[in-house]
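First the structure, then my questions, so here it is.
Just one protein chain is left out here, and the rest sit where they should.
Each chain gets a letter, A and B, in the order it is written, and its residues are counted from 1.
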Amino acid sequence: MTSYFAGIDIGSTMTKAVILNKGGIASIIGPTGPEQRRLANKVMEEALKKASLSFPQITYIVATGYGRINVPFSDKQFTEITCHAKGIVHLFPQARTIIDIGGQDVKGIKIDATGKIIDFVMNDKCAAGSGRFIEVIADTLEVPLDQVGERSLQSKNPSKISNICTIWAQQEVASSLSEGVAIADLLAGVHQSLADRIIRMVNRLRVEDSVIVTGGGAKNRGLIKALSEQLGHKVLVPEDPLITGALGAALMGKEIVEKARQNNTPLETKERILEEIEIL
Amino acid sequence: MIDKENNIFDTVKNYYNDYGFRAKDLKREGKKFIGYVCSFVPLEIITASGSLPFRVRGNIHEPITKGDTLLETIVCPYYRSVFDLSVKGEYDFLSGLVIPHGCDSMVRSFSAWSYGLPFSYFHFVNIPSVCDESSFEFFDAELDAFRKSLGKFTGKAITEEHLRQAIRAYNENRDKVRALYELRKADPPLISGTELTMTLTAGSSLPIEESNDLFDQVLTEVKGRGKSPLKKGPRIFIDGACLDNIELIKLVEELGGNVVADTICNGARDHFPKTDVGGDPIHALAHRYLDKINCPKTYRANRAGTFEGDIANRFGDVGTYAREFRVDGAILYVYKYCDPFGFEVPARKAYYQSLNLPLLHLEDIYSAGTISQLRTRVQAFLEMIGQ
Partner (left out) sequence: MAEEQKEAKPKKRMTATKAAASIGPMVKEFITGTLQAKAEGKQKVAYTFIVCHHEEIFRALDVIPVWTENFAGICGAKRDAERFLQRAESLGLSRSLCTYALCGIGFDQWREELGQMPPEAPWGGQVRPDFMISSGQILCDPRSKWYQASQQFMPDVPIYNIDLPYPLFQENRDHREALGYYHQYIVKQLRGLVAFLEEQTKKKMNYDRLRELVDLSDRTWNLIDETYKLRRAAPCPMGTGDAMNTMVPINFMMATQKAYDFFVDLKKELEEKIAKGEGEVENEKYRLMWGGGLPAWYALNDFNYFNSKGASFPVETTYRMVAPLHEMDIPETKDPIEHLAWRWLGYWTFWYDKAKKRPGSEPDVERLINWIEEYKIDGVVMHEAFSCRTWHVGLIWQLHQLAKIYKPIPVYMIGKDGQKGKVYRELPSLILESDIIDITSYSEVDTRNKIDAFVETLESIRANRAT
């Protein structure tokens, strides 16, 4: 019998699911809005459809991310710190420093040579240090979110954003815009400012190569460039940075199952019924 | 025998949740309660005066409102909460309040307290910031002044014999706390961290005899237990200042950790050191409160001449407890705006590294609103230890 492992990562803005056996076989991403949060089961359903599997075929399922506690159909929950580390080390065995840039928070994780977590840092729940910062500014500048990174790369003269508070920075950007500063320069400045905040935090870990950036922020080339320049380290990005947490969750499940089989201990699992998640 | 229906922990919970209800009862009987904050107020002197010490607490579930109209928000968040509750009338049953020189937040807000609250007695106890011969002489005099001032207030001169009696009662209390901690040495511990902190916090709202009684009953209850209320898990040490609410400890235990030891003020810092008996009681109290209370507020000279030697000297209690209670990981829990603890974070981190003990450093603001943020950090930390 083939074993299948599922990982579901409920982040603040996106819900991600990964199903794998020996290698990855399906992954799917859906939004996490105030409404969709309870519909994580839908994301799971889609992933199953994509993998041509039915839910009872899943051997073990691990939930992670900000909404992990509210997944009734998961067998176990792990934090996104453990899961991102697991997923990244799987993809990049040489990883020593991981920076996960999510919609609402940023995490730094330090890994030792054996792939174990030795330390981590997280920012406070303040929008200024997270993807939300870029969203707010993109909105002010009326640039679609998926274009902010590319547009910022056109800048030859990044403007200096002196405010780190999101609200103040928004005002500052708006007033610079009215003074005629180019949008690309403002975007580049905003990326540098965010990179600066992120680096201030991860510096507490003493950054070592290889540095991997993951999470939604890793899809923003402007931010990656700013991070890499300011960090003075080359930065690697997974092919699909959104799913590394869900991948790690599935891998955690796989490990648990293998360990139980090895030790001949019973595996505690939930009933395989997909149901709506209760509102947080 | 303790009736299962009427478990002693229900009583503890009652004291903890309805903090001060026993004091209010006793006040109706004519007893006088003197409130205090911080580990540095010599409770023995208050008890010797015939009045009863009562530790004023904060409440992380109560939003700070009225207090902020009188005190800056850059004050230690724990202390802000205590102040807020006080100006809202939570502790109006007290007859007086004693504030020591524990930190700048206490010193700089003393007038706001003493003019803003309706108590008839206020006293400030100055604490030297160094430990040498002259500072003990000074502290003797300062404590003697406190004794006289309190005696004047209560109308009863505090004699050496009164002091000796009080010292005995408190030493007994500390022995009982030690015994409670002994029960944490089992794996999993026989008493959970949540139960223990709740018990000690409840005790600080009671007259010393009643606190001794309560601890005895808890000891009997726990010793009679067949098994631990906790599942075996990483054994966690809590390092920090005053944690007079159980939320963090509860969170660690909900997530599968076992809290087994600490340095916190309403834990080992306050309750372990005993007062020497036999000599001059004021001098013995000065020695206990200045030297034996290991708080970062007191500057300890670097006698080793090396950094490693210095931290081993300053934080040696942590290492001793870590070995004694077979600790797997530590949480250094520091309040934002806390200068005494805040400046020690790099050195403490280095010390934990020297012990090879994984450490989670948390900076928090004394509010229930941060629990969800703490949850991810604590869970990730426990996962990290369990790798």
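The definition used in the following text is that contacts are C-beta pairs under 8 Å (C-beta built on N, C-alpha and C of every residue); 3 or more make two chains touch, one makes a residue touch a chain.
Small disclaimer: the values here were computed from a predicted structure and weren't measured.
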item	value
Given B:186, B:277 or B:301, the one touching the chain that is not displayed	B:301
Full-complex contact with the absent chain, from B:104, B:276, B:291 or B:317	B:104
Hidden-chain contact residue, picked from the options B:129, B:159, B:320 or B:354	B:129
Given B:11, B:114, B:217 or B:387, the one touching the chain that is not displayed	B:114
Residue touching the undisplayed chain, where the options are A:49, A:160 or A:272	A:160
Hidden partner interface residues of subunit B, rising order	69-72, 74-75, 101, 103-105, 107-112, 114-116, 121-124, 126, 128-130, 132, 134-135, 137-138, 141-142, 145, 149, 296-297, 299, 301-302, 305-307, 310, 334, 336-337, 339-340, 342-347, 349-350, 361, 363
Where the missing chain touches subunit A, by residue	160, 162-164, 168, 171, 196, 199-200, 203-204, 229-232
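We adopt the following convention: only the chains that are shown with their structure count from here on.
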item	value
CA centroid of subunit A to CA centroid of subunit B, Å	40
Interface residues, subunit A side, partner subunit B - complex	66, 78-82, 116-118, 120, 122, 124-125
Complex contact set, residues of subunit B against subunit A	373, 376-377, 379-381, 383-384, 387
